[in-house]
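All protein chains of the complex are present and in place, except for one that has been dropped.
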Amino acid sequence: MFASISLALGAIFNLMGSGHYIHWGFVQISVANLLVIVLMVVTFFAAILIPFRHKSGGKS
Amino acid sequence: MSKNRRFNPDRDVNPWKGAYRPYDIAKEVTVCFIVVALLVIVLSALFGSPDVKSVTLKSWSNADRVDFATTAIAELDGTSGTATYGAPYNNVAGSGQKVGPVSLVNLMGVHIPVNPSADFVINPLTTVTGQPALSKALATFKAASPAQQAKWEKAYEDAVAKAKVVNNTLVVPAGPYGPVGVLIGELTSMATSGALDTSIINSSGFYSTDYTKSLLFVADSGYLANKGAAEHLSGDQWGMMNGTANYPGQPWLWLYTLWYQVPPFSTSWSANADALVWAFMMVLTALLFFVPLIPGLRSIPRWSRIYRLIWRDYYKGRV
Partner (left out) sequence: MTTTHDAPPAYEPLPEDADLWTAKIRRKLVRALPPDRMVPDRQPAYLSSWIYIFGALTMSALAVVIITGTLLALEGPAWWHLSTVGLFVNSLHLWSVELFFFFMVIHLWGKFFMAAWRGNRTLTWMTGVITFMASIGAGLTGYLSQTNFESQWIATQAKDGINAIGAGAFFNVLNFGQMLMWHIMILPLAVVALTVLHILLVRTKGIVPPFEIASPEGGAHADATAETAGGEG
């Protein structure tokens, strides 16, 4: 049983190839890190912009 | 309520006397946990995690015998990175990074004694038995005066710069380096066989979980530095932030590694870069810690007006 689970546990995407980097002036950042930072900023603004509706819908 | 002082909107707020509504904290925490756990499982199944095998003295020396021998002679003659490091490993005049006039590392002194010529070269070689040529070379070397040893070491340094590897054997041009040629040659053989790894880690006993000596030895090599640079992990490549290959690393270290890339930390202050960057980051961290008490800094939220988005339901009278 563990063997078949183990087979499925291998990563689907192989991130082990040579890393991709973006150079911009003195800044060097990996695509992966840039993606994480962009996602964080997007998530932050999504969190404060997406309407938050609760069950009691506005009554006090 | 505030005490007898002016109301400061960046420091004070009046207690809420408005409406409340039902809130299921247990449900929120449970749902958050389940969502996060599922997200972790999905990310792990999609991307896994990296595992690049360790460098050993064996793998290093087999990959580059000349680099190993070059590093080994530097350890013996006291010119390697570790030998010239200073505190906390050894006493070296003029060493130790400073912030202004203060060298914290020197104040702490030598707490983790490492003597490279003994720990990395002579002592491991001394454990080898059944090699009369090696034993003789060791005896000759130990009996010689420091001045004589230095002459031999310098001669070997010059010779190893022209060394080659022929049939997996280190071949160093002849020179007036006395017993040092045998010493470094035998050390290289010990390394390529794996015996040197074991000898160094076991030097403090059967059970050792302290890899200080082995790591310092390997870190003195060009081999490890090149491997790191190939993975974009070097200090001047924003390496502190980076992960292996295409994995995300530690993006939260961006501000810490940034200073290493810019003058004057990267130029005129580079000899003390670590101490100065750490000191600077401690100041910035203190600023973050004390934000609530710092006028101006604590006004940024109000000036930025981002709160208008966060509390827009409240401001529009919808709560």
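A and B label the chains in the order they appear, each numbered from 1.
Convention: a residue touches a chain if its C-beta (ideal position, glycine included) is under 8 Å from a C-beta of that chain, and two chains touch if they have at least 3 such contacts.
This structure is a prediction, so every number in the text was calculated from the model and none was measured.
What chain B contributes to its contact with the hidden chain is residues 2, 6-26, 28-29, 32-33, 35-37, 39-41, 43-45, 47-55, 87-88, 97, 104-105, 107-109, 111-112, 209-212, 215-216, 218-219, 224, 227-228, 231, 233, 235, 239-240, 244, 248, 250-253, 272, 274-275, 277-279, 285, 288-289, 291-293, 298, 300-307, 310-311, 313-315, 317-319. Summarising the interface, chain A meets the missing chain with residues 2, 5-7, 9-11, 36, 39-40, 43-44, 46-48, 50, 52, 54, 60.
Simple rule for what comes next: only the chains that are shown with their structure count from here on.
Averaging Cα coordinates per chain places chain A and chain B 27 Å apart. Remark: chain B residues 18-22, 44-50, 231-232, 237-238, 241-249, 251, 254, 261-262, 306, 309-310, 313, 318-319 touch chain A in the complex. Of all residues in chain A, those touching chain B in their complex are 8-13, 15-21, 26-33, 35-37, 40, 48-49, 52, 54-56, 58-60.
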